[in-house]
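With one protein chain withheld, the remaining protein chains of the complex are depicted in position.
For reference, chains read A and B in written order, and residue numbers begin at 1 within each chain.
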Amino acid sequence: MSNGFLSATLLRRQHAGRLRPVLSNLAGLAFGITVSSAILIAAGVPADALIDEFLVATFLTSDGLAQTVTAAGPLILVGLASAIAMRIRFWNIGVEGQMWAGAIAATFVAIHQVGPEATRLPLGLVLAFAGGALWIWPMLVMKVRFGINEVITTLLSGNLAFLLVQHLLFGVWRDPASSFPISIEFPPASQFAMLGWGQVHTGIILCLAVAVVAWLLMEFSTLGYFATAIGFSRKVAAETGLPVRRITTALVLASGGLAGLAGGLVLSGTQHRLSQTLSGGYLFSAIVAAYLARSNPLGVVVTAVALAAVYTASDVLKVFYSVSEAVIVLVQGVVLMSILVAQFFTQFSIHLPDRPKQRGR
Amino acid sequence: MAAAEPSPALELHGVFKAFGGKPALEDARFSLAWGEVHALVGENGAGKSTLMNVATGVYAADAGSQAIDGVAHLPSSPQEASAAGLAMVHQHFRLVERFTVAENVLLALDGKGGARSIGDAARLIREKSAEIGLAIDPARVVESLSTAERQRVEIIKVLLLGARVVIFDEPTAVLTEAEASSLLRFARRLADSGHAVVLITHKLKEVSRHTDRVTVMRHGRTVLAGAPIASLDEAEVGRLIVGETVIPTARPRTAPGARLLEIAGLAFPGQMPGEGIGIVLKAGEVLGIAGVGGNGQEDLVACLAGSLKPLGGDILLDGRDITMASPVTRRRRGLRVIPADRFASGLVRQMTIAENLAMTGIAAGAYGRSPRLDRRRMEKAAAAAIADFDIRGAAPARRTELLSGGNAQKVLLARELDAGLKVLIAHSPSRGLDVRATEFVRGAIRAAVEKGAACLLISEDLQEILALSHRVAVMNGGRIAGIREIDAVTSEWIGGLLTGHV
Partner (left out) sequence: MIFLLGWLAIVPTYTTPLLLASIGLILCERAGVLNLGAEGLMALGAMTAAITILAGYSPIVGFLAGGLAAMALSLVFGLAVVVFRAEQTLAGLATVAIGLGLTGTIGRPFVQKTFSGLPDFYALFGLRGAEAWVRLVGHQDAITLLAPVAALAAWWWLYRTRPGLKLRAVGENPAAADIAGTDVQKTQLGAVLFSGLLCGLGGAYLTVAVSHVWVENMIAARGWIAIALVIFARWSPARAILGAVVFGSADALVPRLQAIGADVPVYLMMMLPYALTLLVLFLTALRGRGSGEPQALGATYLRQDKQ
């Protein structure tokens, strides 16, 4: 059959095996990193500086490592948020919006000093989680009840959340002492304690704990088992009697909640106030972290740390080589695309056209 | 009967084809003369469709030769075959449902024969339709057409593309008896007008009246090549095909018992007007529902399984109402389902045998309320099932996608035929399985019923129905058209019910 670009025949693999996906992903990752490096070099960053910044500075210096660890915290949480939604094939693209929602909740608790000081921080975090879950909930309903594509709805909700933050920052929550649109600083009761190493704060422990809990749930609990089945085949899951609706709702709300928690974490741990930046474009980071880790919570920790390194490195690049932080987004896009393309080798096999031997009659 | 022409319309010789190591055709041969209707017969998996797919360029043979009208030519694509005048009308139509008939034809013709616009296509359709006596309206949307009408669109399409050899793949499988004989008479007319027609079928009885010669295939080989129909001894052909329909004279129930399933007035969308479906099923019996696919069987199964809400009526399982109950509740009360497509509805292909086996149990709470997943217990249960059901080459940790069709179906059976089984809904349980697996499946169902379960068997395979049922019903247009004890069943009765004449 000679139509199409490939005159060879493309067949879908019945089963991918264990080694092949790992190799393909690594190959895709390597390709993506190579292309990204090429782009950065073309943007004016010397090659040795690249290695220096991305590997040495971020992991082998105390300051760099501290910065990486600090940045990894929220990345772990949003990566988990993305991953658990991805498990049941719900594309939560509105992670940033849920972060904002969580940040708003955390700010509210902090600057209105809700509750006794001892419970102030936990309360802020719990409400941040609730805020994120609340923000994703309408989009879940729209998807489940009306079949509306969640990619667009969750993303647009992100825009709405940001505008709400703007509204609050220029309005009731504006710090009168500052000319910038920022809130007042959080009182110490709403801040994470510092660990004495760079900017690292106790929040990182929370992130790791959440990751471990998520992993335990996914691997060893009935919930995780059901979620995996639903992700593979919703139809079979429904017909074998799995509580599909309940699990979907639980996981999607948890996804929004984790993103909200991440927002609260960034504010309580690093920024200590609500402002217009939430340190970095988390939208794509979440997806890349989750996809690279194949939705495995422990894997997400690893990929989140790797991404955090990229963030740290790009901060330096920004200062010394005036490379915009948009380069992070570019790198993430390139890496994601490379890995997506690499899946081809896992899912399909190419067969050269067979020529039948003509035997004369 | 057609006289032998110097150049056969189509000739295949010494064809070999294997799929991933498994041979599908071994030294297959076939010869077709102009002006004849030639039946290519054999059971499922005999290689009939594969051979014709090789002839029309869908598959590339591993070895062999082909000649079209005497000229050696092995088409490497369906387009090439079509250009050489060879075309196949498949079982699964390749039509765009949202388009009209004219748009579909225009898509296929794409300028050939002067079809440059929809108006051209419509005109050509009307001309051809009148010429060959097949009525079809070019302006109708395919979505609104019946299966028989869609088949006519496919036929007109291939004829307009210039096909002189027309191959029909199981054309009567989805038609009522009246539609089928109409099609077969059309095939005769086509052959008489100078074409050559091949009918791929496993129902020799049905086509024999309109056929000139017969070729029989079994296990990828040609066991009887081009014998004139008149010279055929039915018993011998049956032997060659292995398994023609045998209606048993009586089948006693070994453990007759209480009414386990009662369906009354069940209504779902798409039914013909009238009353709903009513069925009473007792312990220890199998009720086989025969009928051509597309007559509401899927919907009936879905209503019983709990994935489709009926428009009206009641379903009682062992005396308790389950009409609106969830699948989990139905399962808990003793309902089990074997769906027609095991990987679309029954098993998660990417999960292991153990995970699939335990799924329904865990969902129903059989493994307790603890959130922890008891993998050890799951593996033990799986190991036991693998032994009991003789699932070959499998360990509990093996993903079901790696299993053969027969073994995967056994996994499904192991799960469904468990201790809590009261009523089994089996939808085409041995479809696509080889002979040994089919026997196993039927044996397992028989054994379960003999122990006191009840089974509602829904299948397009009449042989399967007759092999297992104590009572036979026929479904047509979403309704039960008639029920009889097995010893009162005759082919005329079944045929009449299928076409709605009784």
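Everything that follows uses one rule, which is that contacts are C-beta pairs under 8 Å (C-beta built on N, C-alpha and C of every residue); 3 or more make two chains touch, one makes a residue touch a chain.
Keep in mind that this is a model prediction, so the values were computed, not measured.
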Contact with the hidden chain (one of A:A16, A:I33, A:V114 or A:V151): A:V151
Hidden partner chain, touching residue among B:F99, B:Y367 or B:W493: B:F99
Touching residue (missing chain; options A:A66, A:V114, A:L164 or A:I184): A:L164
Residue ranges of chain A at the interface with the undisplayed chain: 1, 3-6, 9-12, 43, 91, 93, 142, 146-149, 151-153, 155-157, 159-160, 163-164, 166-167, 170-171, 284, 287, 291, 322-334, 336-337, 340-341, 343-344, 347-348
Residues from chain B at the interface with the omitted partner, ascending: 78-79, 92, 94-99, 103-104, 106-108, 110-111, 116-117
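Simple rule for what comes next: only the chains that are shown with their structure count from here on.
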Centroid distance [mean C-alpha coordinates] between chain B and chain A, Å: 46
Residue ranges of chain B touching chain A (in the complex, touch as defined): 13-14, 57-58, 60-65, 67, 72, 74, 76-79, 305-307, 326-328, 331, 337, 339, 343-351, 355, 359-360, 362-364, 367, 370-373, 399, 401-402
Interfacial residue positions of chain A with respect to chain B in the complex: 1-3, 14-15, 220-226, 228-229, 232-233, 235-243, 353-361
